[in-house]
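Only a single protein chain was left out; the remaining protein chains are all shown in position.
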Amino acid sequence: MIKAIINYFKEIFTACRTLITGMKVTGYYFFHPKEIITQQYPENRATLQMFDRFRGEVVLLHDENNEHKCTGCSACEIACPNGSIEIISKKEIDPETSKPKKAIDKFVYHLSMCTFCNLCILACPTDAIKMSKSFEHSVYDRSKLTKVLNKPGSKIMAGIKE
Amino acid sequence: MNFNIYDFTEFIISIDNWLKQLLSPGLAKITGMALIGVTFLLFVTLLGLSIVYIERKVCAFFQQRLGPMRVGFWGTAQTIADIIKLIFKEPLATKNSDKFLFNLAAFIVLISPFMVIAVVPFAKGLHALDFDIGLFYVTAVSSLGVTGILLAGWSSNNKYSLIGAMRSGAQIISYELSIGLSLLAIVILTGSLQLSVIVESQRDGWWIFKGNIPAIVAFIIFIIASTAESNRGPFDLAEAESELTAGFHTEYSGIKFAFFFLAEYVNLFIIAAIGATVFFGGWMPLHIGNFTFFNEAMDIIPPIIWFFAKVAALIFLLMWFKWTFPRLRIDQLLQLEWKYLLPLSILNLVLMTIVSLTGWHL
Amino acid sequence: METTIFYIFAIVILIFSVLAVTSRRILRAAVYFLFVLLAVAGLFFLLSFNFLAAVQLTVYAGGIIVLFIFSIMLTSQVNDKLEPIAAKKIIFSLLAAIAGAVVCISAIMTYRFSEPKNIEVDAGMKTIGKYLLSYGENGYALPFEVISLLLLASLIGAIMIAKRDNT
Partner (left out) sequence: MEDLLNKAETQEYFINMGPQHPSTHGVLRLMLTLDGEIIKKVEPHLGYIHRSIEKMSEKDSYYQMVHLTDRMDYLSCHINNEAVCLAIEKGLQLEIPDRVKYIRTIISELTRLSSHQLWWGVMGMDLGAITTFLYGFRDREMITDIFEETCGARLTMNYNVPGGLMFDIHPNFQKRTKDFIKHFKKKLPEYDELLSGNIIFTERTKDIGYLSKEDAISYGVTGPSGRGSGFACDVRKRIPYSAYDKVEFKEIIYTEGDSFARYKVRMDEMKESLYIIEQLIDNIPEGDFKAKTKAVIKLPDGEYYQRVETARGELGVYIISDNKKNPYRVKYRSPGFSNLSALDTMARGGKIADLVAMMSTLDLVIPDIDR
C-alpha cells in the first residue's frame, strides 16, 4: 500500500522531469537567437549562390559572337524521358564546303515537362547544353514555360561536328 | 480630472462624477456602461492582435525561425493584415448545417471571456466589477464557454467537428474541478473570494512565496488545468489538427473563424491574469517582508506594469508548453485529471488547511 | 434605471421561454433555454444576490445545459426535427397554461403584499458560508451534509455504470 503511494508520487516526479528536459531544449533555442537558421529569401537574392551542379533548367550556351555548339543531332531529344526537348532542324548551306548541312532551326524546351534528370546533358556529344542555376521558374502563363533556347540569329560555332 | 498612474480609484471616480455632472443620473449610468463596454471591446481586440503576434514570434524563436517579418517592422502589422484578410473572406457554411446555431456558436464562445475580463483587477482601482464572489464568479462564467464549442461542433454537420466538440466538452468539464480546487487553496489563506482583497493580502509577499509548498503545488495544478481548459497544446485535442483537421472549428471561415481564434487568445490572457492575481499578487509589486528600502524601490514601478509583466511571463510559460510537448490522447487526458490532478488538489487543499491552521505560512 | 433593466430581462425571459417551448429543433430549444437561464442570473445580479447568480451560472447554465446539449448531441442529428404537435395537444396544453396563469395572476392580485420593512439582507459570501456550516438556529449543516452524501452516492453510481467494460 505504502509502496503504491510512493510509486504514485515517483511517477509524477519522473513525468515532470522528462517534461522539463524537453522544455530545456526548446528553451535553449529561444534564448539563443543566434542559432536561427531562417534565410530571408527575396532579400538575400544578391548573396544567394546555388551550387555549381544545381539543375535549374536546360540552357543552350552561346558565346559572345552569338554562336552555339548545337549541331541538331537530337541526341538530347532521344535521351529525354519526358519529351521535353524538341529539335526542329533545317538544312543549311555550309559556307566552307558549300554542301547542305543539318542545323537547328529551333531548340524547343518545354520546362513544364522537364524532370531535371540531367540525361540530355549527359547525352550531348558537343557539350552544347547545360543546366543553369536559375530556380525561379514561376510564371503566370504556362505558355511562357515553352522556351526556344537558341537565340535569334545565332549560328553554330565553327569546327563543331557531330 | 486627476490622473495617478499608481492609483486609478480617483481617476475612475472623477470620470464618474464628470458624467453625472453632464448627464441625468440614468443616462450617466448607461453612458458609463457603454464606455466600459467599448473600452473592453477595444482592449480585447488589441489583446487578441498582440497576443497572436507574440505567439507567432515566440513559437518561431522556439523553432529557430524568425516568424513574420514582412508586414511592418519585424512583422508587427502581420496580425492586422490577417484580420483584414479574414474580414474579407467569404463566410462559408456546410450544407445541411443548422445555420442559426452555426452562426450563434461563434458569438457564444466570446461571451464568457468578456464576462470574466470584467472582474480582472488591472491595477489599483482599475477594474469594472469588484464582487465579493470574485473567484467563484470567474469559475462560474468560464464554464459557459464550452456551450459555444459544443454548439459549433454539432451544428457544423461534420463528424470531425462533432468528435472535437465531444472531446472538448469532456475536457473542459473535468478540468474545471481542478482549477476550482487549486484556487480554493489560496482562498483558504486569504479568507475571501474578492479579487481586490486577494491582491491586498499579498502586500507583504506573493502567495506563491508565502504559502509554503501547498501554494506551489496549487499553482502547478492550476497552470496545467487551465491550459487544458483553454484547449491549448498539449491539451489541444479539440482541434487536434493531425487527427481532426481542425476539430470543432473545421467548417468555420472568415470572421467567424476569427471569433474562435480571438476567444482562444483572450482565454489565454484571462488564465494568465487570474493566475497572476491569485498566485503572484496581481498588480502588487514585489514586496519582501519588512525590507522597507527594497519595497519602496519596487513601488516606483507602476502597478499596471507589474500586472502586465506577470501576465506576460505566465503567457510565455503557457506558450513554452504548447511549443514543446506532444498532444495527449483523450483517455490519458481524462486519466491525468481524475487520477492525478484531482486527488492531488484535494490532498493539497487538506495540506493547505493544515498550513493555514498551524500558521506555517508567512 | 433598474426597473428598465428589470423589464429588459423580463422580456428576454418571456421571449426565449416561448421560443424554447415552440422550437421544433431540440438543440435550438436547449440554447433558448440557456438564454432564459442567463437572463435569470442577470435578475439575481440586479438584486445583488451575487452568490445566487453565480450558482445559477455554474449549475444551470454551465452544468445542466451542457448536460442537455451533450445528450442531444449523442442521440440526434443536425437535421432531426420534432414532429409537429397535434392540434388536440396544443389546445389542451394551451388550456392548462391559461388555467395556470389565471391561478397565478389571481393569487398575485388578491394577495396583499406588505411594504418591505427595510430589512437589510446580508447576502455576502461570509454570511452564506457561516450559515451553510452552522449547526445552530437557521444553520444548514444537516442539509449540507445530506446533499453531499447524495452527491457522493450518485458519483459512485456513475463510476459503476461507466466501468462496466473493464470488469
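Think of it as A, B and C in the order they're written, each chain with its own count starting at 1.
The working rule: a contact is a pair of C-beta atoms (placed from the backbone, for glycine too) under 8 Å apart; a residue touches a chain by one contact, two chains touch by 3 or more.
Note that the coordinates shown come from a computational prediction; the quantities given were computed from them, not determined experimentally.
A.B. asks: Which of B:97, B:155, B:324 or B:348 sits in contact with the chain that's absent?
C.D. replies: Residue touching the chain left out of view: B:324.
A.B. asks: Which is it among A:59, A:103, A:117 or A:148 that touches the chain not included here?
C.D. replies: A:117
A.B. asks: Considering the whole complex rather than only what is displayed, give the residues of subunit A touching the chain that is not shown.
C.D. replies: Contacting residues on subunit A, toward the hidden partner: 14-15, 18-19, 21-22, 24-26, 37, 50-55, 79, 81, 115-119, 122, 131.
A.B. asks: If the missing chain were put back, which residues of subunit B would it touch?
C.D. replies: Here the touching residues of subunit B are 59, 62-65, 159-160, 163, 233-234, 236-237, 240-245, 323-332.
Quick note on the criterion: only the chains that are shown with their structure count from here on.
A.B. asks: For this structure, I'd like the pair of chains sharing the most C-beta contacts.
C.D. replies: B-C
A.B. asks: In whole angstrom, how far does the Cα centroid of subunit B sit from the Cα centroid of subunit C?
C.D. replies: 28
A.B. asks: Just how far, in Å, is the C-alpha centre of subunit C from the one of subunit A?
C.D. replies: Result: the chain centres lie 70 Å from each other.
A.B. asks: If a residue has to touch 2 or more other chains to count, which residues of subunit C qualify?
C.D. replies: In subunit C, nothing touches at least two other chains.
A.B. asks: Where does subunit A touch two or more other chains at once, residue-wise?
C.D. replies: Correct list: empty.
A.B. asks: Hey, which residues of subunit C end up touching subunit B in the complex?
C.D. replies: 1, 4, 25, 27-28, 31, 34, 50-51, 54-55, 57-58, 61-63, 65-66, 69-70, 72-73, 78-79, 124-126
A.B. asks: Per the contact definition, I'd like the list of subunit A residues that touch subunit B in the complex.
C.D. replies: Interface residues on subunit A, with respect to subunit B: 12, 19, 22-23, 25-27, 29-30, 33, 35-38, 40.
A.B. asks: Provide the residue numbers of subunit B that touch subunit A in the complex, in ascending order.
C.D. replies: Per the stated touch rule, the residues are 58, 61-66, 69, 320-321, 323-325, 340, 344.
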